[in-house]
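The complex appears here without one of its protein chains, the remainder shown in place.
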Amino acid sequence: MTGHSIKDIAASLGAEAFGDTSIIVTGVAEPGRAGPADLAMAMSARYADQLAQGAARAAVIGAGMDWQALGLQAAIVAPRPRVAMAHVTRAMDAGPGIAPGLHPSSVIDASARIGAGAAIGPFVVIGADVVIGPRARIASHVSIADGAVIGADALVLQGARVGARVVIGDRVILHPGCVIGADGFSFVTPDTSQVERSRASLGRADSAVAPQGWTRIHSLGAVRLGDDVEIGANATIDRGTLADTTIGDGTKLDNMVHVGHNCRIGRDCLLCGQVGIAGSVTIGDRVVLGGQTGVADNLEIGSDVVTGASTIILSTVPPGRALLGYPAVRMEAQVDMYKALRRLPRLAKTVADLQKAVFKSDKTP
Amino acid sequence: MTGHSIKDIAASLGAEAFGDTSIIVTGVAEPGRAGPADLAMAMSARYADQLAQGAARAAVIGAGMDWQALGLQAAIVAPRPRVAMAHVTRAMDAGPGIAPGLHPSSVIDASARIGAGAAIGPFVVIGADVVIGPRARIASHVSIADGAVIGADALVLQGARVGARVVIGDRVILHPGCVIGADGFSFVTPDTSQVERSRASLGRADSAVAPQGWTRIHSLGAVRLGDDVEIGANATIDRGTLADTTIGDGTKLDNMVHVGHNCRIGRDCLLCGQVGIAGSVTIGDRVVLGGQTGVADNLEIGSDVVTGASTIILSTVPPGRALLGYPAVRMEAQVDMYKALRRLPRLAKTVADLQKAVFKSDKTP
Partner (left out) sequence: MTGHSIKDIAASLGAEAFGDTSIIVTGVAEPGRAGPADLAMAMSARYADQLAQGAARAAVIGAGMDWQALGLQAAIVAPRPRVAMAHVTRAMDAGPGIAPGLHPSSVIDASARIGAGAAIGPFVVIGADVVIGPRARIASHVSIADGAVIGADALVLQGARVGARVVIGDRVILHPGCVIGADGFSFVTPDTSQVERSRASLGRADSAVAPQGWTRIHSLGAVRLGDDVEIGANATIDRGTLADTTIGDGTKLDNMVHVGHNCRIGRDCLLCGQVGIAGSVTIGDRVVLGGQTGVADNLEIGSDVVTGASTIILSTVPPGRALLGYPAVRMEAQVDMYKALRRLPRLAKTVADLQKAVFKSDKTP
């Protein structure tokens, strides 16, 4: 990790610096674990004690904190601490360590076009007519199937799978083990199936139908990821049936997120760990889905929707809603329902008492 | 993509065709995006406007639609639209692009038997005594461990992992990154553990037990997949402890489905995205589990059971039931419970009013 001066870091943050801003730091650390060459991230008053335990000479602190009283020799004052964290960690990141050039062990089809400055690691397989953008970096064990396009400055990490004809934007990051462009999960029975009957009758038609097998609907569409998209480790995005499954610019998916076939997800969304989106769902812009959120098939989720952890969405959601629970309702309503549910055993007792008092019996007449 | 005449497609569907059935199509598309060489899939009346926006000359339409009024030159009439979709997409699928023959980079044990016409891609590892069926296709980066058997015409996609002694039927498809035959998650403590006590007492025994570590129960069984099974991207199926974990003919698992050790799943089931089945669960035939459904260990799920999204099954289920919710109950009962829960805050208010009227106090006497 190379060194940076406090002055330079402050400048890159657009933040004010105080004290001996010529101090060079080579790492970033939590205040209590920081050594003398580390920049401590101490962005609220509760870190004061930890700073004393560590050995940092310089720190990023929050607005209104007194760097001299904290025993620091230099300080950067960050009005929005997590924004400072983003800039500092980016500056200090050593990067993924992918060597420049094309590793000789890789199997690259002669028809593939590799952009200037692109790097390709060991045991990579690149199919026919693939286009790799300039400065893109492809780590070991990646496979990129026929006709796929990878944007400029993209980063495709270990063992990621890119299916045929998938199009990936500029600066996209694919984390290890993700699968972009598997086949959609789409099957049909020759005659009306048990599940079609259940859906139609809301489960009232319980009699079994004649046994029949599933015929596959093949996925002829691909997947299209916008610019600045990130896909988490071991996440999966399925191809569309006829048109492409699409994810808009700036949207980030966490580890093990599943996006079904034909989904269309807008820009600047965050889908947290283990979120599952069934087939043919449309999602607007700036939607934030908490971890393990599920969305049933063929629904529309408006822009600026936010869900709490493990929210299960079973019907279409208008823009701007904040949802929680299974099934999802407005967070506020969910909290009221939940409080009432906690009191329900006691409420049942009260009703029994009333019943006895009014009807002189524990039975309704 | 090679061309097909409308006449030939109709014949393969067993459907009637009208108009100039000699028209050749080279692709399939949604009506609004179809070009003149595409077959538009316009299987209900709501696609009429989109057909006008696109440039399709030929379409698959639903029963009762008037192809001439839709401005088409040729049409195929499909009585069951999704069945038509299955046939047409299959005919038009370019396939996974696995080159014939054995790629020289692959490491294939001398004792492995490779069937006639099988294809093996780059960086594949095939262990001792493995049997690969005729015409099976193995994509790049796959590993197939000692003694595993892959059926005829099977398709094993990028980076799939097949464990030792796993047996895979004919025409099975393993999607990228799935792991068939990892060890079961089975551990024991020397003495009674906290979790055993909790289960026995339903959580009433909260006092901590003496700390102890976990000893592993090894998995000596394997996994056995029937014919025509599909396993989704990054899905995992664990080996049995003594006998094999088994999945019956025609059953399809979506992406990131987890099947625990010792499970026995019947034929023609559908397990949607992120379903999790704990150890030693028995599931009948034609069961359809919605996305994120969970099944606790050691349960039996009867044939023809259907669950809605995110249903959590904590007790054995008789055949034919349609379930929803956490914990799972009949869909119909769940909807009633849920409606009552939504009205519960108002109900609590009503009871408080009654209490006041009857007991002249907000306290029960």
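The chains carry the letters A and B, assigned in the order they are written, with residues numbered from 1 in each.
Going forward, a residue touches a chain if its C-beta (ideal position, glycine included) is under 8 Å from a C-beta of that chain, and two chains touch if they have at least 3 such contacts.
Only a predicted model underlies this, so the values are computations on that prediction, with no experimental measurement involved.
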{"item": "Touch criterion as defined above, residue of A:Leu51, A:Ile76, A:Met92 or A:Ile138 at the omitted chain", "value": "A:Met92"}
{"item": "From A:Asp20, A:Asp129, A:Glu196 or A:Asp268, residue that would touch the chain that is not displayed", "value": "A:Asp268"}
{"item": "Full-complex contact with the absent chain, from B:Ala37, B:Ala55, B:Ala99 or B:Val358", "value": "B:Val358"}
{"item": "Touching the absent chain when the full complex is considered, from B:Ala91, B:Val131 or B:Ala164", "value": "B:Ala164"}
{"item": "Option touching the unshown chain, where B:Asp93, B:Asp146, B:Asp227 or B:Glu300 are the choices", "value": "B:Asp146"}
{"item": "Residues in chain A touching the chain absent from view", "value": "27-30, 33, 41, 80, 82-83, 85-87, 89-90, 92-94, 96-97, 103, 105, 121-123, 139-141, 157-159, 173, 175-177, 228, 230, 232-234, 250, 252, 254-256, 268, 270, 272-274, 285-286, 288, 290-292, 303-304, 306, 308-310, 319-326, 330-332, 335, 338, 341-342, 344-345, 347-348, 351, 354-355, 358-359, 364-365"}
{"item": "Touch residues of chain B, complete complex, unshown partner", "value": "105, 107, 123, 125, 127-128, 141, 143, 145-146, 159, 161, 163-164, 177, 179, 182-183, 185, 187-188, 190-191, 193-195, 198, 202-204, 206-209, 211-220, 234, 236, 238, 241-243, 256, 258, 260, 274, 276, 278, 292, 294, 296, 312, 314, 326-327, 329, 333, 336-337, 339-341, 343-344, 347, 349-351, 353-354, 357-358"}
